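With one protein chain held back, the other chains of the complex are shown just where they sit.
Chain IDs A, B and C follow the sequence of writing; residue 1 opens each chain.
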Amino acid sequence: MSAITTKKIRLGFIGGGSRSMIGVAHKRAAQISGEFVLSGGVFSAEYAESLRYAQVEELDPAYIYSDVAQLISGELAKPESQRIELVSVLTPNALHFGAVSELLKAGFHIVCEKPITTTLEEAESLAQLMASSDQAFAVAHTYTGYPMVRQLRQMIQAGVIGQIQKIDAQYYQGWVNEVLHDEERRQSVWRLKPALAGPSCCFGDIGVHAFNLVEFTTGLRIQQVLAETDTFNSGNSLDVDGTALFKTECGVRGLIRASQIATGEENNLSIAIYGRLGALKWSHENPSQLIFLPSNAPRQILTPGHPYLAELATASSTLPPGHPEGLFDALGNIYFAVAQKISGRQYDPAAFPGIDEGVRGISFIDAVLRSNNQMQQWVKLK
Amino acid sequence: MSAITTKKIRLGFIGGGSRSMIGVAHKRAAQISGEFVLSGGVFSAEYAESLRYAQVEELDPAYIYSDVAQLISGELAKPESQRIELVSVLTPNALHFGAVSELLKAGFHIVCEKPITTTLEEAESLAQLMASSDQAFAVAHTYTGYPMVRQLRQMIQAGVIGQIQKIDAQYYQGWVNEVLHDEERRQSVWRLKPALAGPSCCFGDIGVHAFNLVEFTTGLRIQQVLAETDTFNSGNSLDVDGTALFKTECGVRGLIRASQIATGEENNLSIAIYGRLGALKWSHENPSQLIFLPSNAPRQILTPGHPYLAELATASSTLPPGHPEGLFDALGNIYFAVAQKISGRQYDPAAFPGIDEGVRGISFIDAVLRSNNQMQQWVKLK
Amino acid sequence: MSAITTKKIRLGFIGGGSRSMIGVAHKRAAQISGEFVLSGGVFSAEYAESLRYAQVEELDPAYIYSDVAQLISGELAKPESQRIELVSVLTPNALHFGAVSELLKAGFHIVCEKPITTTLEEAESLAQLMASSDQAFAVAHTYTGYPMVRQLRQMIQAGVIGQIQKIDAQYYQGWVNEVLHDEERRQSVWRLKPALAGPSCCFGDIGVHAFNLVEFTTGLRIQQVLAETDTFNSGNSLDVDGTALFKTECGVRGLIRASQIATGEENNLSIAIYGRLGALKWSHENPSQLIFLPSNAPRQILTPGHPYLAELATASSTLPPGHPEGLFDALGNIYFAVAQKISGRQYDPAAFPGIDEGVRGISFIDAVLRSNNQMQQWVKLK
Partner (left out) sequence: MSAITTKKIRLGFIGGGSRSMIGVAHKRAAQISGEFVLSGGVFSAEYAESLRYAQVEELDPAYIYSDVAQLISGELAKPESQRIELVSVLTPNALHFGAVSELLKAGFHIVCEKPITTTLEEAESLAQLMASSDQAFAVAHTYTGYPMVRQLRQMIQAGVIGQIQKIDAQYYQGWVNEVLHDEERRQSVWRLKPALAGPSCCFGDIGVHAFNLVEFTTGLRIQQVLAETDTFNSGNSLDVDGTALFKTECGVRGLIRASQIATGEENNLSIAIYGRLGALKWSHENPSQLIFLPSNAPRQILTPGHPYLAELATASSTLPPGHPEGLFDALGNIYFAVAQKISGRQYDPAAFPGIDEGVRGISFIDAVLRSNNQMQQWVKLK
């Protein structure tokens, strides 16, 4: 297999090899964007496994590495036109910081799974690296890639529901339930292990998405939280459930509810934002619908592909109304915007969540854990 | 108009006259039950207005009174067979206690709107009156009259979802929003006035329904709460929004969310109960559906009128499947059970909420307010 | 029990005794309207059974009769102020005509279950009786009593969806399925017996409701149909399923689909009306929602109790938004309008379906059967 010259951007993965769901999602999203070609990376902690995966994917072994350091030196040794430019970091949480910080220093663009680090110090250290850089850095808050979430944000900005009065966000899943009650399976899930997941399971994995959705859609910054979390089972050390009351800088109240023991729930991320003039509601259970509740008029259901949508929402779907697109397509929208940034094209700053959103997420997780540790007192986000 | 002899139970109202929505609901519910005939009462603070309403309703003026004391003496003076037996107390909250305590002492059966009193002391005083009595006392927790809410309770009792892990109840409305932002209208709504409503608006009016729904369906008793409430607008003194985290006696966690400034929400009372083996969800937005989410099987939607329902749920609807019944019919189910109690027939203790449920509600409101006043600390229900 | 003088209108039933679902519905609806008092009638073919039912309902035996002729002579013998004025005819179809024609001639007002007769000749004969009369005659097309069905009609009249292009109405139920496959139960259901039901089961029982809904909401008159019906099972002689394509007088096309072997369907009456500028959809599965699909704007969901509704829709519900009313309340709206007519008050002509609607229904059933018998040719409604 000889090298090809492509105007597509070469993409590498850290993690995301064959058995990884998240790897499949990122690979397909990058393809969907039409802007990237997956060239190689460190798919697995074991080099042999990475090579095997590369073979399946028909990748040039010259792009396959045993670790991040090797990838950096190997790629920098190549002519610029043949180099991996964007690296997607898809490992368990605890490995994000080391990989990302080295890759950033070496000049690579980054897509990083959330949470971007396991401590606030690490997150701020990444922010400092980014402060003087114009590299692309995106956090995989995939839900912000849905057209109707983007429309929600735009309608709030446009004042459609007036001043915000109350925010209620939920992320309920049930899949941890069966694991939690089965000691053997509990040992096999990295998200329940502090060494790999960091200090939080539920808020690190899903609560942080709900937090991001609140700040992304409203443009408000959460200033303080009062949170209770629960490990539920004595044999388990990380949170699998919890609620965080919050106040924003301008005094708007709200709450974020997260659970991984909500048996029977599939992936129920929902948000409701109540304003002076109306409300907007979105749920991942039907991501193509945005519900608008005006104070004094019939409810409306907005859907993708219509001329009545704002610009970014319009650009975020491909097919005519009634032809559903899904989670891969939403993440594809984020990859597309990252490509716009990398290639110096204009892009909407709302089109991918960046380092600030990454740090905010860690700051939120940190505050939630502190509040819970302090007997559910109000604490400020650092 | 001459007196008639009826085997139906004579019913009187305190409040609930012509301009009262709640009066319409109770009148229709009593009719629907087929067990009562509305005979008279004190429909209004003004006697002339009560008489006028009586005329419209074609009631015998001999059953119309200017106040509760008059009603008591007037009725007791009649032969037993012609006496009002059940009195529905439908006034603003602050007037409940006086009326109910006098009526109870005089031997009347009672249906009382919630919250039954404005202080816990008063509520306990009513409980004491009831302790040695076999009078009927029902609180108008109408939602417990829906067949699918009764089915939910039964399925939890039957162990269908196993041990309960998490409870999330919500009662969101938007109607206070417009009132709150209009100083003039704010003055006209008794629910916002401490002298009539008591110490709470949002939790007294709707949060207490969500609380009752939690205890009714799960059979668990909430032991402590951590609550934040909000008056929202500086010109307003009572809560119009709030969240209460709770723990039950056996350690189950959950939360109750209530808001009257959830603009655009109509009457969105919902509950989700997550157990070891599955979940049950019900929402007043579609009260004829009970959603069952088994851990490892497809979701199910249960509806009224089917042979697969439990006994009380079956008895709680009249028509075949697919013929919707509504709120009047739900309240009618409660009146029917009150009639069973009064007339000495067998009845399911779940078929109407009684004095214990009434006191529990006040105890909850009291704890919510205490917790909020103590900077959102955990407090125990008294 | 002595006679009372009441401004309420005395109501009598033909049929509708204790074991009758339809009797329960009419009794409760009449109560809900606040305008009627059920006084007596011929509840059952057996006088003793009628008396027994009267006792349960605490009715004066002076109002209980063994047949229609007796009722007529008995009531006419009473002073006008104590006479039954409205008679609801709730028997199996084949008995409607005899009862209704005698009652009309004797001056009674009528509510008649659909189909009003079993032949078109009979229906036209009733129409002739009504032609020179100002008695009230209502057909129990209960679904026209729902606020959102009334709103639908008004929006079409107001031109909200422009010129109508296409109409699709459905009434699917599953309850006959189990009966049909069980020879014994098949013998016990009068709707499947020509002698009682007349020439049609499915179109006579439910197809005619869908037909009425089409004409009621659109104001168009169906001129011709092409219909196929099916008895399904060789041991069964009446239709239990069928489809009728239709054209209206002004050339609008549409179809009416009806089935009683749609296993698992509860009572799924739905209509979609597509116009030049938008569509309106309503389904009995959620009767409180009217869906408006504008051609170039987001979908809207209209619900009862809001200021944005038209006059008749507003008058057709009692409670604030989000407090569901049901089928009893819808039929109650029809009884209320009948009372307005009887007592000489102003009423909206759309507020109850009358003799013309009754005849139209029979004309439709007749045409459906003729078309099917003629190998599914187009036939005109007579």
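Quick note on the criterion: contacts are C-beta pairs under 8 Å (C-beta built on N, C-alpha and C of every residue); 3 or more make two chains touch, one makes a residue touch a chain.
Just so it is clear, the structure is predicted and the values come from calculations on it, not from any experiment.
Undergrad: Using the definition of touch stated at the top, determine which of A:18, A:31, A:119 or A:133 touches the missing chain.
TA: Selected residue, touching the omitted chain: A:31.
Undergrad: Just one of A:268, A:300 or A:371 touches the chain that is missing; which is it?
TA: Considering the complete complex, A:268 is the one touching the chain left out.
Undergrad: Per the definition of touch given earlier, which of A:46, A:285, A:311 or A:356 contacts the omitted chain?
TA: Residue touching the chain left out of view: A:285.
Undergrad: In the full complex, which of C:188, C:263, C:343 or C:373 touches the chain missing from this view?
TA: Only one listed residue reaches the unshown chain, and that is C:263.
Undergrad: Tell me which stretches of chain C touch the chain missing from the display.
TA: Touch with the absent chain occurs at residues 161, 165-166, 168, 172, 174, 177-178, 181, 226, 228, 230, 232, 241, 243, 245, 253, 255, 257, 259, 261-265, 272, 274-279, 293-296, 299, 375-378.
Undergrad: For chain B, which residues lie in contact with the unshown chain of the complex?
TA: 292, 296-303, 306-308
Undergrad: Please identify, in ascending order, the residues of chain A that touch the omitted chain?
TA: Counting over the whole complex, chain A touches the hidden chain at residues 1-2, 4-8, 21, 24-25, 28, 31-32, 58, 173, 175, 265-268, 284-287, 303, 305, 318-329.
We adopt the following convention: only the chains that are shown with their structure count from here on.
Undergrad: Can you work out the whole-Å distance between the CA centroids of chain A and chain C?
TA: 55
Undergrad: For chain A versus chain B, what separation do you get between their C-alpha means, in angstrom?
TA: Centres of chain A and chain B (C-alpha means) sit 43 Å apart.
Undergrad: Any idea how many Å lie between the Cα centroids of chain B and chain C?
TA: Chain centroid spacing, chain B to chain C, equals 35 Å.
Undergrad: Quick one: which residues in chain A touch 2 or more of the other chains?
TA: If we look for residues of chain A contacting two or more partner chains, we find 296, 299.
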